[in-house]
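See below for the structure under consideration.
With one protein chain removed, the remaining protein chains of the complex are shown where they sit.
Chain naming follows the written order as A, B and C, and within any one chain the residues start at number 1.
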Amino acid sequence: MSFEPKILGIACNWCTYTGADLAGTTRLQYPQNLRVVRVMCSSRINPSFIFRAFQLGADGVLIGGCHPGDCHYNTGNLYARRRLAVTKKILEFSGLEPGRFRVEWISASEGNKFAEVVTEFTAQIKSLGPQTKFKISQ
Amino acid sequence: MTENNPYIPMPVEISKVIDEVDSHDIKTFRFTFLNKEDEENFKYLPGQFAELSIYGKGESPIGIASSPTQAGYVEFTVQRAGTIVPGLVTAALHDMDEGGKIGLRGPLGHSWPIEFLEKKDIVVVGGGFAFTTLRSLINFMLHEDNRSRFGEITVIYGARTPGLLLYKDELAQWEKRDDIKTVITVDKGDDTWTGRQGFVPAVCREVAPSPKNTVAVICGPPIMIKFTLPVFFELGFSKENILTSLEMRMKCGIGKCGRCNVGYKYVCSDGPVFSLAQLEELPRDF
Amino acid sequence: MLKKTTIDKLPELAAALMEKGTLVAPVKEDAGFNFREITDAKQVDLIFHNTIISPKSAFFPQVEDFVRYQTGKSILEAAPVELNLKPTFLFGVRPCDVKSFQIMDIHFSGTGVVDPYWQKRREATTIFGFAFDMNEAADAAEFYHTLGIGAADPEGSDIFMVRKDDILMLKVITPKGEKLMTGLSFLTDASADEIKYFDDYITKGYDYKTCYTCVDTEAIAREFEAIFDNADFWTKISDACLSCGVCTFVCPTCYCFDICDETLFSQGTRRRVWDACMFTDFTLEASGHNPRTKVYQRLRQKVCHKYSYHIRKYGVISCVGCGRCTRYCPVNIDIFSIVEEAVKAKWYKRL
Partner (left out) sequence: MTISFKQIEEKLKTEAKRLLESGQASVVLAYGKGYDEKHPMPYVARNPSDVANIVFNEYCNYNMARYLVRYPAGTKIAVAVKAADSRAVIQLIQEEKVKREDLVLLGIPVYGMKNPKTQEIIDGKTTGGLYNPVLYDILLGDEVHGQAIQSPYDVLAAYELMDKEARFAFWKKEFDKCIRCYACRKACPMCYCDPCFIDQNKPKWGDKSPQSHGNLMYHLTRFHHLAGRCIDCGECSRACPVDIPLYLFHKKVAKECEEMFGQAAGMSIEDKPALVNFRVDDSDKILE
């Protein structure tokens, strides 16, 4: 059986989540490996969410937020950008493949981009194989 | 490792849930044992407590609210914790209905000293939610087999509002009986409240029980205790004759985990019932 | 019965014990020595002063599983975790640590409810005590002698060992030890000279490292009770304290634990885990009330519990002077100097 990765998506309510909706309503095809959790803003994402997701067996984590400057709360994603950049570096230095974590700015009108990013990211995770480093073995 | 293992809870089933107060955050749960031998082994006296145990959430030490004279079940009155510390066990329990199964570990700790109370007049003073083990004691003493062992019984019970009084049906029954004097008070009444208004310490002073051959059993929030004790000293009660139940964070309940250590006592295994005289020997660390 | 072997034959001895059951012995690790279950007979290393974590973990492991359960399923399906203990050999325990087992016995199995886990592990284990090397200077943090424990005190061990250069002498102390020793056929009998050396060594051990001697534990308990309310004293003592858990985790006589439900997906385990009275949330009640919010209150609890409450409750000081708490304290708080200051050296006689 081919490897079907589990990917956690955390999407901002105003842009990426709406973008995902748009991708759906315009019937764009993209892999079903992504499970999306909606948050009100990308700056609401606690880095521990990401560590925890990897521990609970996510093979990849994709974060979606509004484009910088477009945040519904004006500056949320500007904070998030710095914070998630640090998260990325920490994951990298701890030895996790850097490709398993990705942040993308996807606006509400970019249904196409959403589908593209998910397709591309899923392919990338597939090539990386199952994530075993952080995953808690039972 | 099941045999004689004090850390393994016995299974019980919720047979009745009673919503006690207007704010719906205090409920009385009635449990029946799933194993007959557990029920036989669960011999307790008023004032003891047990650990309510829900796998995945944890354990919570709760005073037993039923009296051993009520055979076939045990009752616990549980407040949903969570204003400051999220209470996992109490929240999970509150979300359960009749038929839910949980674990029970006990009985733990020492009871109210029944032998010491015998042949004496008893004044029971309770405030708010801390009335649970007092209710157990009162029901125990009022039982026909036991009533003759005790002298006069006076109950002074207060809550903030009429809606926050626990065990309303039983209170009404007690008020009808003539072998117990029941004084119920609320800090502030509402439109329908016809009873007494006023704080517990003031009511105690008004009722003024005689200290002669009398033991006061007091349980309540710290602020009530703080103002009630001087009243009893004024009335002439000695420290040996004032009993209370101490609260401390507990985990094991059997004097092993070290958490409830106050001075050379473990509140769980050496208490939780202490006389004021015993408490004064302990360092003020609770 | 005094037997002997040479240090280079240690792996052989280890292998023989491993055949009979589980061997727990000091192993050299990055940060220092620790007692570990031995998987390779060559791991056993007796060139150590003392371990970082005390050997209490052999009987009271940091994590002890009680019950496995599944969330969403009935409590009736939860299964207690069986211990399945093989005979265990706790090898190379220093005399002060051996003493700690006796103190912990009083708490776990000697009074009140018996802790089945402690008792079962204790029954399954044979203890090989090991004398301190008296040629080596004592660590400045240690004070076992103060508490009346000799550097070569065989009390409490089943078999006691003394090393003389490259010879390891083993003496049977208890019937349990004797039963084991008769099965170890490759050990040879010690000579008369060696027997004398062994006995002299044990005697000498009581005079080794003489700082203070304790004269009256009851009085110490009283002094601590008298000083309890002196917040200034305790504040000063705890000025440096970080309120971390190092001292309690490395201590051989600290027994506080927490019972935790640890769930992963639907599988969970109820287990007991070491806890420390130095942690802020140790006494945090569900009502939000916490009687020990300040660092000094927690340090006071720790010190008074060991040197006062424990004497009152069980009649012994809950300390064996192994010096671990002092040695590994990030800010070098010397527990014994607290005791000395609290009792104003009144109840200790400087020798």
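Criterion: contacts are C-beta pairs under 8 Å (C-beta built on N, C-alpha and C of every residue); 3 or more make two chains touch, one makes a residue touch a chain.
Worth saying up front: this structure is predicted, and the values here are computed from it rather than measured.
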In the full complex, displayed partners of the excluded chain: A, B, C
Touch criterion as defined above, residue of A:6, A:44, A:83 or A:126 at the omitted chain: A:83
Residue of C:30, C:136 or C:193 touching the missing chain in the full complex: C:30
Touching the absent chain when the full complex is considered, from B:86, B:222 or B:236: B:86
Residue, one of A:26, A:48, A:109 or A:127, that touches the chain absent here: A:48
Residues belonging to chain B that touch the chain removed from view: 85-86, 88
Residues in chain A touching the chain absent from view: 47-48, 51-52, 55, 68-69, 75, 78-79, 81-90, 92-97, 103, 105, 133-134, 136
Where the missing chain touches chain C, by residue: 29-31, 52-53, 62-63, 140-141, 236, 239-240, 242-246, 248-250, 258, 260, 262, 271, 273, 275-276, 279-281, 295, 326, 328, 330-334, 337
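Operating definition for what follows: only the chains that are shown with their structure count from here on.
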Euclidean distance of C-alpha centroids - chain B vs chain C, Å: 39
Euclidean distance of C-alpha centroids - chain A vs chain B, Å: 52
Residues of chain B whose C-beta touches two or more other chains: none
Overlap residues in chain A, where contacts from two or more other chains coincide: none
Chain C-touching residues of chain B, taken from the complex the two chains share: 1-2, 4-9, 11, 34, 55-60, 81, 83-85, 87, 90, 101-103, 222, 247-249, 251-252, 254-259, 261, 263-265, 269, 283-286
Complex contacts: residues of chain C adjacent to chain B: 66-67, 69, 71, 74-76, 78, 80-83, 107-108, 112-117, 225, 228-229, 255-261, 263, 268, 270, 272, 275, 277, 282-289, 291-292, 297, 300-301, 304-305, 308-310, 312-313
